[in-house]
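Have a look at the structure that comes next, please.
A single protein chain has been removed from this complex, and every other one stays in its place.
Our next item is subunit A:
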Amino acid sequence: MSRPHEFEILFDGTPLPCRDGWTIGAALTAAGVRSWRTTRHGQRPRGLFCGIGICFDCLVTVNGQPSLRACLVPANPGDDVRTQEGTAR
């Protein structure tokens, strides 16, 4: 069974368009979402910074698993992506 070329993921319950080969970070950015995490101490917004897996700034909760790097995780149809507050644990 082949994957659909275009599909949707959920961001805090809202469907966002996505394409095969995109990362979660790419889908969020394409939809105009700039931040999807708050910092542990100052609750300040965070999103993509380095975009290449080094800085750990873009952490996000995907399908219940916290602290994944949005810039590295491939998006799959129906992924449940949630804003992460602090460590989300």
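One rule holds in what follows: a contact is a pair of C-beta atoms (placed from the backbone, for glycine too) under 8 Å apart; a residue touches a chain by one contact, two chains touch by 3 or more; residues count from 1.
Definition applied: contacts and distances are computed from a predicted model.
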Protein that the absent chain corresponds to, by UniProt name, given "(2Fe-2S)-binding protein", "FAD-dependent oxidoreductase", "ABC transporter permease" or "Deferrochelatase": "FAD-dependent oxidoreductase"
Touch list for subunit A against the chain that is not drawn: 40, 56, 59, 67, 86-87, 89
